[in-house]
Structures are given as C-alpha cells and as structure tokens.
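Here the complex is missing a single protein chain, while all its other protein chains stay put.
To keep things simple, chains are lettered A, B and C as they appear, and every chain counts its residues starting from 1.
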Amino acid sequence: MLPYSVILGNLGNTCDRFLSSGYKEALPKEEMVRQAAEIEGVMGLELVSTWDVTPQNTEAVGEMLDAHNLSCVSIIPDLFGQKRWGKGSLSAQNQSIRQAAIDHLFECVEMARTLNCPLINIWPGQDGYDYHLQSHLIEERRWLTEGITQVAQQAPDLQFSLEYKPKEPRCFSYLARASDTLLLAKETGLDNVGVTIDTGHSFVAGENVSEAVVILQEYGKKLFHMHFNDNHGHWDDDMMVGSVHFPLYVELLYWLKKTGYSGWYSMDQYPYREDGKGAIEASVRFLMMIDRLLDESALAELEHLLQEKNPIRTQNWILETFYQ
Amino acid sequence: MLPYSVILGNLGNTCDRFLSSGYKEALPKEEMVRQAAEIEGVMGLELVSTWDVTPQNTEAVGEMLDAHNLSCVSIIPDLFGQKRWGKGSLSAQNQSIRQAAIDHLFECVEMARTLNCPLINIWPGQDGYDYHLQSHLIEERRWLTEGITQVAQQAPDLQFSLEYKPKEPRCFSYLARASDTLLLAKETGLDNVGVTIDTGHSFVAGENVSEAVVILQEYGKKLFHMHFNDNHGHWDDDMMVGSVHFPLYVELLYWLKKTGYSGWYSMDQYPYREDGKGAIEASVRFLMMIDRLLDESALAELEHLLQEKNPIRTQNWILETFYQ
Amino acid sequence: MLPYSVILGNLGNTCDRFLSSGYKEALPKEEMVRQAAEIEGVMGLELVSTWDVTPQNTEAVGEMLDAHNLSCVSIIPDLFGQKRWGKGSLSAQNQSIRQAAIDHLFECVEMARTLNCPLINIWPGQDGYDYHLQSHLIEERRWLTEGITQVAQQAPDLQFSLEYKPKEPRCFSYLARASDTLLLAKETGLDNVGVTIDTGHSFVAGENVSEAVVILQEYGKKLFHMHFNDNHGHWDDDMMVGSVHFPLYVELLYWLKKTGYSGWYSMDQYPYREDGKGAIEASVRFLMMIDRLLDESALAELEHLLQEKNPIRTQNWILETFYQ
Partner (left out) sequence: MLPYSVILGNLGNTCDRFLSSGYKEALPKEEMVRQAAEIEGVMGLELVSTWDVTPQNTEAVGEMLDAHNLSCVSIIPDLFGQKRWGKGSLSAQNQSIRQAAIDHLFECVEMARTLNCPLINIWPGQDGYDYHLQSHLIEERRWLTEGITQVAQQAPDLQFSLEYKPKEPRCFSYLARASDTLLLAKETGLDNVGVTIDTGHSFVAGENVSEAVVILQEYGKKLFHMHFNDNHGHWDDDMMVGSVHFPLYVELLYWLKKTGYSGWYSMDQYPYREDGKGAIEASVRFLMMIDRLLDESALAELEHLLQEKNPIRTQNWILETFYQ
C-alpha cells in the first residue's frame, strides 16, 4: 500500500474571501487528529505552523500523533497566513520581514526535529506580485533564494521541499511552476532542497503533472513531496481526487513508481462545505483503487503500450482495466 | 442502446495551420462510409456540404448510406471552409456574401430533403471577430439572426440546430455559448430553430455541460443535437471521449435522459495523427459503458443522491458503480 | 462627465482564504464614506447589507451619505457572507433557507426605499455547486427564478439587477454569464429585472464584455448596472481599471454610449494590499481619460472605422488617439 497522509487543517474549518468565519465549525485539534487516524490508509500528518503546531505545543502535538500512530510527514511553515507576510515573506522588500521569515523557518526546523519530521514543505504563497511593474523581479527572486539557502544549509538533516503554485493569493507567484521552482532549488546548490508537486497547482499551471514528475526526477531526483487533489482546471478548487479527471491519475501513479518516488502521497484539499474526514477518505479510496488495479501485469501492459504509442489502444486498455 | 452517429470527415484526413496537407492520407468517401458502418453502435452519419455532399452527388451519397444502413443525421453547411466566408458568412458586412450564405443554406435544405435528413447543423465558424472595435456588434448579430430566420421559416419540415463555440477560427464567435445561442434561437420565433451542444466547445466555454443541457431544455426544449468529444479544458482538442474527464460524462448522460433528449449521440473528433475509425470506436465504447452501468437501479440511486446533495456519498457511489 | 460610484467596502479591509483577518486594518464606516466623497468624479455609493447597512442603521447611513452629497446607487444584499447561505440562498435545497433569503431581500427593499436607492444588485454567490452530480440542476434554477420573481414583483418601484460571475465562491454559479442571466431575467417576465455586468467577471467568462453589453441591450434593454475592474483574464483579481487591458475599455465605453446605457459606472475592486481610496481614484482617472478622448470627433471617426472593419486602421487610430 502507498503511504498516504493528510494536511491536518483539511479536517477543520475553511473560509474564503466572502465568508471569513468559514463554512463550518472549527474542531478541536485532538478531534481532527483522531479523525485522520481513522481514515483507512492514512499513516501521517502534515502540520501548518502557527495553525497546528507552535514552539510551545510541539511536544504535546507529538504525543497526540504518537497516540494515534501517525507520523509527522511535514511541517508547513506559515509564511502566508499572517498580516506581516502580506507583501511577501522571504522575498519581502523590507529586510526585517525577510529576517522574520527566516527566523520562523528556523523555528520550524526545531519543531520538525522534535517531531522526528524529515521535511519542511515551504509554500511562500505571499511571495509574488499582482501588478505589472510592481516589483523588482531580480532582487526579490534573489532574496527568496538566499533565505531558503541560508536555512537549508544550516539544517542538512532535513529536506526542504518548495511547493509551487501559479497564483493565489498573489496574481503571480515566484514559485509558479515545476521548472522555475527546480531552477531555484538547483541555484541553492544544496542536495536537501527539492520540490513539492500539488496536483491541482500543476493543473492550473497547464502542466501535465506526470511530465512535471519526470522533469523533477530527471534533473536531479528533486521530487521530494506530493499533494493530491483535483479541480476543474482553471483554479485551485482543492476537490476530492478523481472528481473531475481520470486517466491522468493513472499516468501519475505510473510515473511516480517508474521514477522511484519514495515520498508520501498526501491529501491536500479544502472541503469548504463538506465533512473533511469523508472527503479525504474518498480521495484515498480513489487512489487505492488505481494502485490496486495497476498491478504487475497491468504495469507490464502499460510499458508495452508506451512503446506502441497508440492512444487508441491505450484508451481501450484504460476502459478494460479500470471500468466495470 | 443510444443512437450513435459520427461526422464523416472524422474518418478522413485532418490538417492544422502548420501542416496544411494534413497528417494522414485522404481516404475515398466510400471507404470512410464503410468504416463508419463497421463501428459497433453507429447508425448514422453527419455530412459536411462541399466536403462530403454537394447538389451534384447527393443521390449517389444517399445510395452509399443506404447500402450501409446508415441514416443521414445532419447536414453541416460549409459556412467556414471557403475563402469567401473568411470575414463572415451570414453576418458578413458584404451583402452579397450574406446572400451567398443564405443560398448555400437553401442548397443544404434541398440536399437534406433528398437524403431524408431531418436536421441542418449550422456552425457559423467564421461569424465573429478577432480585434476589439473590429465589428459592428449590433448589425452583425442582427444579420446572423435574419439569415437563419429566413431559411428556417421557409423549411419548416427541417430542424435548424445552431452549434456554438467560444472561439476558433475567430477569437470571438457570435454563437459562443449555450445561452447566447439560445437567445438568438428564441429571437427567430421559430419552433424549428434550436441548439447543438458540442461537449468540447462547452468545456472551453467554461460551462458545466449538463447545466447547458438543462438550460436549453428548460427554456423551450431547444436541445436539438449533441456532439461528443473530450479535451484538456482550454481548447477544442477534439479528443476521444473519456480520455480526460470522467464523472462529467455520467452527469451528462443522466441529464440527457432526464430532460427527454431524443436526438443523436454523435461523435465529433479530430484524430489528427490517429486511425479515425479506431478513435470513434473507442469513444462509442466509452459512452456505451456508462450507459450500460447507468441502468434502472443506478438511476434510482442517483435520483436519491441528487436529493441528498452530499458530494462525498456521490463520489463514493461513482467509485463503486463504475470502477472495478 | 460619467456618473461614477464605488462599492463602499472597496475602501475597507479585505481578506482571503489564507488570511482571514484581512491584509489591512478595518476603517470606521464614516471614514470610508468620507474617503469615497473625496475621490474626484465619485457621486454615489453601493452598500452591502449586513456589512454596510442594516435595518437598524439605515437612517444613520442615509444621513452620512447626504452629508457627503453621495447617492445610494445600489444595495447589494448579503446573500454570500453568512454561514447560513453556505449551500445556497435563493436556490438552497432547504426551504427555510430559501425563505430567509427572500425575507432578507425584502429587508433590502425597505432599506433601499429609505435611502432613495433605485436598485437592488443581487449577486447570489453561493448559489451554484462544486461537484458533478452534486445538485438537481432543474429544481435549483427554478427556485432561484421564483425567489427573484416573488420579490421583484412586489417591489415594482425598484430595479433588480442580477450580477453574474462564472465561479467563486462556487466552482459553477447559476448566474454565470451575461446570456444565462438574461434568460433567467426574461423568465421572470418582469420589466424591473435586469442584469449587472462586472467587467472582471465577464473577462473570466471568456466574453468580450462589449458584446455582453450589446446582447443585454439588444434583447430588451436589460443592462441595468456596471461594475468596473481589471484582471489577468483567468480569475476575478479585482484590480485597478486599465492595469492589464487597454483597447477593450475604449470599445466598452463606446458601446455603453451607443446602446444608451444610462446607469452608473461603479468601481468594484479588492485592493487587498493597497490603499483603497487611491486604487479607486486611479480607476476613475483612467476611465475619465478614455471618456475625455472619446469626444464627438473621435466618436465619429470610430463609427467610420466600424464600417471599414479594418483592424489595422483601427489599431493605428487607437495609437494616435490615446497614446502620446
């Protein structure tokens, strides 16, 4: 079975710009952890700093995870949910904000060590810009690179995985696509800096997500982490996996196996109006179905089809292999 | 079984702007008709005037269809593939071009009658514009409406179904979406003017295609015809049905049944580099799979789920009902 | 000079799903009204119920507007910013929620009358759905139509203008595009039900916004209200007018004049990280520039160019008429 995990906040309340109170009620953290543990297949959690874990409560959170046999898969530093990051964190023009962002990353490093968590998943959502001619595109990219380098260099025991997303909350993000994020990761010169693919972000970027996997793996085994969800193709709708697309998830699981991806299969959704646990469960079940049907004989058939390069045969094979 | 059909040209050669000779070899018409007849489920053909059928060869074409037990499902007037229509056909500023377009529609009416074909599928692909401030948006829309009205009024024995598409070959088409096309159809005041949905055009328009079905049917039973294909969401890629999306085709077949759609399920693809017959076959097989699994008990379950309005349950139901 | 107005909340704090506290500090209402009044050209305000105006404070708000010589241009009923509307308001499956939405519209009617406000701008943002097969597409559209009809029928002294938007906060909105909203408006059979165009919503819908104007005006003079902003084409970024596009705003002002639009030119932006007043000011200045240059002789030239239909001449004319 694949190692499934989930971002803890997916089980809680979620808001948007029109309903800042959120669509549901907030759940106590303990309840969310318990629910995560009950989902078949889920063996790990990702925690957002500030929201889920702080220097003050790290040990208590660790005990909660232990009690439910859950690993801490990643810490996601909160570089996006505070007013001070509103005009950027690691790339902010204000030097003291940049320093604060670096300081916070070091805090996350400490929390990760306490939780035996091997990976820091950096999504610098506020680092970007909205308007043409708003920003000094060279300086800010350099600051972003320097900040990441400084922290990753001093914590060689951890992986730093950069999560890209083309837009939202900024109109243009500095880490926008697989390849530009990889370029920045390579620019650090550090082996412990890599890239996170969020399937939905990749769809919005217009990538074929399997090709993003291949690029990251081919140019230095740089795919460190995977977030799963689905959307309608134009926005990060953060929906249940398989609720919109199908064959692309088969392709994705194939190339993850083929390129030797050994990280987690983590769910990252925003079930605004739905039961969080149920939504995560449905996603994991969908991926389990593909993984089950993609057995050794199916994989062998697929290898053969990739050599044939005949999309009609492949389409018929998908019909016969996956559908009733 | 649903009544499947195909546009004849799908089985032939197809070109694009970089390779005007096309990617394949042209096939003789007789061969294309024979191939269509061999596809399990296909019982009808759509013919493009000029390309497939002309006043001169109508009877010969009719005999060819008869010989293979194929109905003529629609005539698609060629209002897009000739230099004279380059700046518009029914909405052209040049009055004599508009007249030529109307004349050609009357020719198609005659061909349809000869072929016992009940429907003229009008896709005025050149009627639109590319640049801001290029066109007199009021006049041209009126001319388009008048042309269609004039022809449809004089051929009350036929259905005239307007096919919309947001763009290509023009940057903006006058018949762009389901609702604006319906408004124009209603403006004619004629019962025999309705709308064709091409699934891929609808995806590019950002519509949920099922909602387009519902709108057309709710406001006057105006869904006259259906074209099926799939795409990656941003362009009319004209791919095999089910090669990108899944649950939406289940929803679509449900609402077609539910709203009493009684027309054809016609394949409209552009298998640029693939075997045309095989590509159509795969699409029909995919739809047959959904239709088979959407049996009476599944339909009853679905009715219930639509009342529950719980997307998690529905997603799980899709997993259990359609996948192995 | 054109009659400019602004949605009051544009001058206050704005949040998103990652930063629910908002990027700025909230301003007192009186301060926001004062700032609006100071913007050259702005003569009216739009007020969101619950946020800006309630049955309790209507008179006090009215005095505030009077004190600054500002008209109340519209009331925007809050059918989107409360938990109870999370699964729909006027189209909610729960009958008591639908009734609550209707009740709230009647409250807005009373507030409008008190404020001498002629128009209710209905944006039913939560009325739509996210997943395929989530909703009964016929029932819910009917409920939406019935609710609007019921209220508008009983308040013939007011205009009810339906604002469309393809998505957000739902993946699919029931009022998604100009034409489907017009169809619903016409379905009510009421003269006092029309449509609001928000330029940014129209861009995201893939419409040429000028054509949306023409369609609404041609099929019954149904353009009741206009919201202005700009975006990068894929999402409702709610940016300053003219910060991305240019010739389309010239085309838009032309067709608004040409089709006899006599409503307000209202700014609707989300200056998340910017000074609200300054952002609105820049937008109004941009529209004033176009309006100034589009004088009688320019309009005459444009009429001529529309008959010529030569985009090269038009492009050169734009260069000469608007740029230095």
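By definition in this document, a residue touches a chain if its C-beta (ideal position, glycine included) is under 8 Å from a C-beta of that chain, and two chains touch if they have at least 3 such contacts.
Since we're looking at a predicted model, the values are computed, not measured.
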_Listed residues A:K83, A:H136 or A:K257, member touching the removed chain_ = A:H136
*asked:* Of the residues A:N13, A:T114 or A:N208, I need the one that contacts the missing chain.
replied: A:N208
_For the chain left out of this view, which of A:A37, A:I102 or A:L305 touches it?_
A:L305
_Even though one chain is hidden, which residues of subunit B still touch it in the full complex?_
14-23, 80-83, 86-87, 125, 130-132, 167-169, 171, 232, 234-235, 237, 239-240, 243-244, 270, 272-273
*What is the set of subunit C residues that contact the non-displayed chain in the whole complex?*
206, 232-234, 240, 242-248, 274-275, 278-279, 281-282, 285-286, 289, 293, 310-312, 315-316, 318-319, 321-324
_Touch residues of subunit A, complete complex, unshown partner_ = 87, 93, 130-138, 141-142, 166-167, 172, 176-180, 182-183, 187, 204-208, 210-211, 214-215, 218-219, 247-248, 250-251, 254-255, 258-259, 302, 305-307, 309, 311, 314-315, 318
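Quick note on the criterion: only the chains that are shown with their structure count from here on.
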*Remotest chain, subunit B as reference, centres from CA atoms*: A
_Counting only Cα atoms for the centres, state how far subunit A is from subunit C in Å._
36
_Separation of subunit A from subunit B, taking each centre as the mean of its C-alpha atoms, in whole Å_ = 40
*Pull out every residue in subunit A that's touching 2 or more other chains.*
232, 234, 240, 243-244
